[in-house]
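What you see is the complex with one protein chain gone and the rest in place.
Letters A and B name the chains as they come in the text, with residue numbers starting at 1 for each one.
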Amino acid sequence: MINLRKNKDLAAVEGRRIGLDNVMTVLAFVLLLVIVVIPISMIIYNAFFHEGKFTFSLIVDQLTRSTTVSSMWNTIKIGGLVTLFGTIMGVFYAWLLGRSNIPGKKLMRSLFTIPYMFPPFLGAMAWDLLLNGRSGYLNRWLVQTFNLSSAPLNINTIWGIVFVEVSYYFPFVFMQVVSALERMDPTLEESARIAGAKQGTVIRTITLPLVVPAISAGALLILISSLAHFGVPAILGFSQGIFTLPTRIFAVISRSGGSFEGIRQAAALSILLVVVVALALLLQRKVLSSGGYDIIKGKSMRPTLINLRGARIPLFILAIVTLGVVVLVPLVMIFLVGLVRAYGLPLIPANFTLANYARIFTTSGTLDSIKNSLVLAISAGVISMTLGTLIAYVVQKIKPKGTGVLEILSVLPYSIPGTVLAIGVILAWSGSLGVSLYNTLWIILLAYMARYLSFSMKTSSAALLQVHPSLEEAARTCGATHTESLKDITLPLIRPAMISGFFLIFLPAMREVTTSVLLYGPYTRTLGVQIYSLRDAGMMPQASALGSVAIVLIIIINAIVTAITADRKGV
Amino acid sequence: MAQVQVKLEHVTKRFVTKTLGDIVAVDDFNFEVYEGECFSILGPSGCGKTTALRMIAGFEDLTEGEIHLGGRPVSSSKRNLYVPPEERDLGMVFQAFAVWPHKNVFENVAYPLRIKKVQRSEIERRVKEALHHTSLTGLEKTYPSDLSGGQQQRIALARSIVTNPKVMLLDEPLSNLDPHLRETMRFELKELQSKFGFTIIFVTHDQSEAMALSDRMLVADMGKIMQIDTPENLYNRPINRFVHSFLGESTFLNVVIKDGKVYAKGDMEHPLDLEAPPNAEPEMIMATRPNAIELTAEKGYRTHVQTRIFLTDRTEYVVPIGDQTLKVQTPHRITFSQGESCSVRFVEPMWYPVEDADAEKERQRRQLI
Partner (left out) sequence: MAYVRFENISVSYGSNQVLKNFSLTLEKNEIMCLVGPSGCGKTTLVRCLLGLTKPDEGEIYVDDKCLFSSQRRINVPAERRGIGIVFQDYAVWPHLTVKDNVAYPMRKQRMKKDDIERRVKDVLKQVSMSEYINHLPGQLSGGQQQRVAIARALMSSDDLIVLDEPITNLDAKLRDQMLNEIRDIQRNIGTTIFYITHDQRAALHLGDQLAIMNERGELIQVGTDEDIILRPKSRFIFEFIGVTNFIPLKRVDSEYKLDLGREMLPWLEPVPDDLPQGKPIEIGTRPNDITFDDTSPIRAKVKRAVFLGSEYDYFVELGDREIRLQQSTLDAALVGVAKEGSEVGLRFLNPHYYEAKRREA
C-alpha cells in the first residue's frame, strides 16, 4: 500500500498549536548538533586548518613520519588477517553447529557467543600473562619442561594480536551465518537434490553462495571493529613498539602531556584512521548492496542435517578444545593471577591470597572507577535510548524538512572509531568553545552518547516500524490527542525494545576502554581504564583481580538482562 | 493397459514427537499412478499428503512399506532400501518455487543438466526448449528477484522438465499464485503434460484446484485414504461425510426413515419426495449440495423462503425444513422473494450414518504439527 502520508495527513492537527511535532523536531536537531556535528567539525578544523587557512600540511606531515606509516600499515595488516581468520573460523563453526549432526549443538551455540560478552582487552591481558615473550607463565613452563633456550611463543607480536582479536571477533561471522543457515528455506537445497546433486555439490553450488551476504556482513563487521580497536594492540603491542593507528593516537596524546600540539597531531592521525575505516565501509556498502537474497522460509521446516559419520566425535572434540582455548583459558588465567601474591610466583595455592580482591574494596580509586563506570553506563544507556527514540520518531513519523540530514547525522558516529570521537570531544569541550568539561565525567558521557547514538537510533527505528501508523490513528479516532496517543500507545509498545536497547548499550559502556582512556582525569577513571592503569603500573595481580571482578559483574548483568528480556512475551 | 509409474504399497510413516505423542502421519497408503496420469492427493493440513509426497521424493524415509518408481523399488522397509532423492530421477516443483536467487533463469534451468555433466551445446539446446515451453524465452539472463511469482513458478517448471523425468511432483503448485494466474497455469500444466507425457502427482488442500487438474484424486484425512476416484465421482458420490464436505459446499439434513419413507427430522407429517436408501437406519444424514437442490413453486416439499441473499453469480436461499434449515443456491433467474412459498426437491442425494464427534478433535490435533 502506498504510503501517501506526508504533511497533508497531519494537517488535521494544524492550526493554533505550536505542536508537539515542532518541539520534537527542533530538539532533535539541537541535540545532534551538540553531540555529533560540533566534535566532528572540530576534528576537521584542527586537522585541515593551520592558522586559519585550509591546508593538507598537517596530514602530510604525519604521513612522512615512519611511525605513522608503520602504524597505518599495521592497522591494515592486522585488520586483514583478523578478518580472514575470523571469517574462516566463524563459517566453519556456523556450519558445524547449524547444519551438522554434531552432539551438544544447543549448548555449544550459546557458549560460542560468550566471547562476544567480554572486552577483548581482558583477553589480551590474560594471554599476555600466559605467553608474554619474557615472563609469560606458559612460556616459562615450556622452557623449563622442554629445556628450551628461549620462549617458543610470543604473544607480543602482530600474530599474537591477530590471535587474540580473532578469538573475540569471530562470533560476528558465526552468529550471522548460523542465523542465515537456520532461516534458509530448505527447499532451495531440496530442489538441488531432486535435480541430481549430491550433498557436497549442494553445499558448494547452492548453500554457500546463498550465505555469502551473511558472511560478508559479518566479515566487514570484524574488519571495522578491528581497524578501530584499541585494547588488544595496546596491551600486547606497546612493549614491543608495535603500534596501530588507534594506539598511536593514544601514544601521541599521552606523551605530549595534553599539549595542544599533541592534540593537533592526534587530529591529523584521526583523519587518516577515518579514511581507512571509510574505505572499509564503502567496501561494505558495495558488497551488501549487490546481493541480499530473500531466502527466508515461510513454513517452519527443518533442513536436512549433514551426517558427519566418523568425523562426528573428532570435530566435537575440536569444538570443545576451541571453546576451551577461546573462553576458558583467559578466564582462568585472570582469576588465578588475581589470587597470586606477586606476579611471577607459581600459580599454586600456597601463593594464593585474597588480598588483591580485598584491596579492590578498600582502595578508593578502584571503587570509584567501578562507580564511575556504572554511572556512565546507566546514563549513556538511558540518554542514548531516549535521544535515539526521539530522533527515530521524528524521522519516521513526523518527517519534517531535513529528515535526511537527521538520519545521516545520527548514524554518522557509527563509522567513526571511538578514539576519534574522543579526540573530537576533547577538541570541542576543553575550553576552546567556551565550555570546559575536561577531566569531568561529562566529557566521557558526551563521547559515549555520540558513540552509541547510532546504535540506539537503529534499535528505536526498528521498534517504531513495528508500531503501525494505524495503531496511533486508531487512538486518535477514539478521541486521543497526539500526545495522548504517544503516551498510551506508542511508548508502551516500544518499551520492551527500549529496555533491550538500554542493556545493549549499558553492557559495552560498562567495560569500555577505547574512548575513556583518552578522556579520563584523576577522579574520572572508568573500570576499564583502572584495570589498564594498574597493569601499566606493573601491578599485575591487582589488575587481574579487578579484571575478574569486572568479568563477574558482566556475567551477573548479562544474566539479569536475559531474565528481564526473556520475560517479556513478545509484543 | 497403461503402465504403473508410481506405486505405494502399505506405506506407513510414524513420527515420534516429544510434545504431542506418537503421530502416524501416513497410515497404510496403497495406490498406483499410471503413466501420463495427473493424480492428486487432497486433504486438510495434517492429513498426510505432504509427508506422502516427500516420501515419494525421498526427503523422508518410510517406517513401513514400499515405494516403487517406474517398476523399481526406491524405498522399502523390508529390504532396508532407501534411494536418495538425487538418484530418483524425478522432477519437482515446490510450493514456494525454490528458485535459486543467485542464479539467473538460464543457470537455474541448466543446473540439473550440469550436474549430469551433459555437453555444453546439448545444455543450450535443451534449456532453450524448456524455456520455450514455459514461455520464458528471452529472459535467460534475468534474475528471479526481478520476475513475478508466476514467472518464477515457470522457472521451477522449466527446471523440472529439462531432464525429461517420467514423474513430476508438485507441492501445492498453484496456491502461491493469484486467482487469475491460477487458471492460466492450470491450462499450461495440462498442455505440458500432454506434450511431454510425464506423470504428475500433486498435493493440495484446495479441492477446486484438484478437481480442475486431476484425472484421478486421492482424498486423505488424518493419515488415512478416504477415497480414490475421478473428480466427478468423488464430487457426486463421496463415500463419507468428510469427503462430501471437503469437496464442495454441502448441505446435510438429519432425516428419520420410517416405513420406507424419508422425513426431515422435526416434521413427521410431510415426507420428502425420495426413496429410502437400502440398508437404511432409523436416523441418518442426507447429504446433497446447495446448488443441486431444485427450487420450484410446486414440485416437492413445501416450505417458504426464510432469507434470501444475493451473491455475485447466484442467489442463496435459506428455507426451513423440519426443525432445521436448508441452504439452496440457484442462478439469479430463479427468483423467490423473502417469505414467498416454494418447494424443494432433492436429486440423488447421498446417505451417511450419524457421525461421531471425536474425529473432529483428532483432526485439529494433527493440524498443530
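Things to note:
One rule holds for everything that comes next: a contact is a pair of C-beta atoms (placed from the backbone, for glycine too) under 8 Å apart; a residue touches a chain by one contact, two chains touch by 3 or more.
Computed from a predicted model, the values in this text were never measured in an experiment.
Remark: the omitted chain is touched by one listed residue; of A:A480, A:I499 or A:L553 this is A:A480.
Per the touch definition above, the residue from A:I88, A:L153, A:L315 or A:L493 contacting the chain not shown is A:L493.
For the chain left out of this panel, the touching residue among B:V24, B:L147, B:I239 or B:A292 is B:A292. In the full complex, chain A touches the omitted chain through residues 2, 4, 6, 8-9, 11-14, 468, 470-471, 473-481, 484, 488-489, 492-493, 569, 571.
Listed by residue number, the positions of chain B touching the unshown chain are 207-208, 211-212, 231-232, 235-236, 247-249, 289, 291-294, 309-314, 329, 331-333, 347-348.
Note that in this section only the chains that are shown with their structure count from here on.
Here the CA centre of chain A is 54 Å from the CA centre of chain B. Taken together, the chain A residues at the contact with chain B in this complex read 185, 187-188, 190-198, 201, 205-206, 209-210, 212, 291, 293-295, 297-298, 304. Against chain A, the residues of chain B that register as touching in their complex are 57-59, 84-92, 94-96, 98, 100-102, 111-112, 115-116, 145, 156, 159-160, 163.
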